[in-house]
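In this view, the complex is presented without one of its protein chains, the others remaining in place.
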């Protein structure tokens, strides 16, 4: 099962609302369960360089089925997997990428958000994922 | 002047309607006047490999301010610019990429469509560009 | 729906038998519906450079849902889509890549074969796909 177009639309709309609520324009990336691009939006005024970061966060979350900051723990000095961030053509391993789950708990895609402080990116990504999982009955 | 988020939304909505009208799900890419990604949508059932082509068409049209098939003329055997298609990290030089103009005639972005026969891609791209230029008063 | 491990095993076993029957060792690549690597085997004596070709054929068939030689028609001099073969990081557009279908007719993955004459590659790929589709009830 893979994220659908209406679900990707839901995710982008929810991300925009959350971004507007904090006054920080964001880059919003939606990838499917095969880590392929499904939808993207760069809000007016969003940082240009953060587009690639949003895409990278979504890729990282789709590839591993974990939040990006969890992957970041593995790469930390003293972590189990030094250099993990250099695999798969480069991962982004700080918060803002979150997998989206279907009703059976399986990953159906991922959202990546970038444009603000990392905590803001994370908050907006959570809002986008919650909007889709409320509709799919997604469970972890 | 660069294409705005509401204009990119308009372009995607118009492309979807045109794609639905002919029953061919499409990949829809919107780039700004800096040839940077602004918005993207892969409709459910659209060919996976055509996502990269839609992005490439939009890039080609945004970079040169011409329809992609016009650029294709320059690269043809006997054309003025053999190998042009290999510049800029690779261009896509068949129809389906069209620049979007502002009221002063300047390029504000480009649309790239891929997923059907080339003539279908072109038709859907035209619908998307027309929707934005009707709103901007875009002129060539 | 995506090709499973037992189905990929079936495909590789059938490809090996078909390759042995004509005495030509082959490279055998199996990709899933997201064009991600699922399984691979380079038979003893198979051409080393054909490993990349088998992977490229499977990628091309998975991305577009067509046999690779059909994609080749689009790229031919005078075809509709000159340069199509340079998209998606490079396609392989001669015979030997075939999509695999599920019971509902949707693409669940693709097989790519390389190591012999193109007609031999095609024959072995057909055998591999037939083995999986006989089991899935795959329909086109």
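We call the chains A, B and C, going by the order they appear; numbering starts again at 1 in every chain.
In the analysis below, a contact is a pair of C-beta atoms (placed from the backbone, for glycine too) under 8 Å apart; a residue touches a chain by one contact, two chains touch by 3 or more.
Everything numeric here is computed off the predicted structure, so don't read it as measured data.
Asker: Looking at the whole complex, which visible chains does the left-out chain touch?
Answerer: Looking at the entire complex, the absent chain's contacts are A, C.
Asker: Which of these, C:38, C:59 or C:101, touches the one chain of the complex that we don't see?
Answerer: Result: among the candidates, C:38 touches the missing chain.
Asker: Check the options A:10, A:62 or A:124 and report the residue that touches the missing chain.
Answerer: Reading the full complex, the residue touching the unseen chain is A:62.
Asker: Which parts of chain A are in contact with the chain that was left out?
Answerer: Per the touch rule, chain A residues meeting the hidden chain are 34-35, 60, 62-65, 77, 80-84, 86-89, 91.
Asker: Counting contacts across the full complex, list the positions on chain C that touch the omitted chain.
Answerer: 4-5, 8, 34, 36-44, 48, 51
To be clear about the criterion, only the chains that are shown with their structure count from here on.
Asker: Whole-Å distance, chain A centre to chain B centre, using C-alpha means?
Answerer: 26
Asker: Could you check chain C for residues that touch two or more other chains and list them?
Answerer: 34-35
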